[in-house]
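Note that one protein chain is taken out, while the other chains of the complex remain in position.
On to subunit A.
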């Protein structure tokens, strides 16, 4: 065997190893999925109804929604316990701050307790699910890495690679939020479910042997433009899940506020989610933070297109749908700044914008045939 053949053989076995890792990751994600389900099931045993209490108790939410960030009234100062670097604790006296939420919103609605619903066993399974997700993420990451090594380029040159990288980033972002102590475990179940779907689709429908790139893709813009597109997509995805749950939760709260009685299942599930205001806020912050990056992704794409094809913008289907997505998110951000469009209407815009993103990725590659259709379906 000459050295080239040896290298080729090594790359092929690396690629196979990568495939194996993806399948292992899927197995572990499946376990995490089960653990999350168990978490939700155990969580339903506890009957918490904080939302209803907050919305009905002596006209709260109507009576100004003033609330203090601190404990009950009567305490002038609040004790905040701060862990010092030495491991000890130190008690700080902090002034109490009274806040008033923005008018027109349901105020004082506390966040739900999370999937486990305060149930100890549920919480245990929730923790197990997160641990499994971490393990699966590591396998997933290793799979993308070995794929990159086997092709010796950025591992996002075709739809298979894009899909695996996309879900990897989504899970990575989720875990990063957890590490940053953000209360986001509620997104675990929908996330793991979609990751399983995405990976399944990737290996069954989009699988492409590891290979080199066509000349047009062989550029450092590939690292910038495509990796950013993946990161933006993954974060927009988290935003979209939050928006969707906001819509459900908002309806639930509206029903309670109007004195209605939501169904037992909806009640049990939605009660455990964060309040609609929190979900909406989370979605807004993600979408707003990603929007500049998405803008830059499109600009980088235009610069690359100029280098590769001699024009910045040619209304190729992929370009068109990126533009539509961009305008969709811009409309969403405008909607939030426009009276009468906040809340549900803005949320629908955000969902439409995300669907455009998805369509740009799957739909355009599968149905159209423009310059971008190297998809290797």
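Simple rule for what comes next: contacts are C-beta pairs under 8 Å (C-beta built on N, C-alpha and C of every residue); 3 or more make two chains touch, one makes a residue touch a chain; residues count from 1.
By our rule, contacts and distances are computed from a predicted model.
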Which protein name, taken from UniProt, belongs to the chain you can't see among "Phosphate transport system permease protein PstA", "Multicomponent K+:H+ antiporter subunit D", "Stage V sporulation protein AB" or "Cytochrome c biogenesis protein"?
"Cytochrome c biogenesis protein"
Which of A:128, A:324 or A:358 contacts the chain that the document leaves out:
A:324
Residue, one of A:140, A:185, A:272 or A:336, that touches the chain absent here
A:336
By the document's definition of touch, the residue of A:125, A:291 or A:362 touching the omitted chain is A:291
Positions on subunit A where the hidden chain makes contact:
59, 61-66, 69, 73-77, 92-104, 107, 208-209, 211-212, 214-216, 218-219, 221, 281, 284-285, 288-289, 291-292, 295-296, 299, 302-304, 307-312, 314-317, 320-321, 323-324, 327-328, 330-331, 334-342, 349, 356, 364, 368, 370, 376
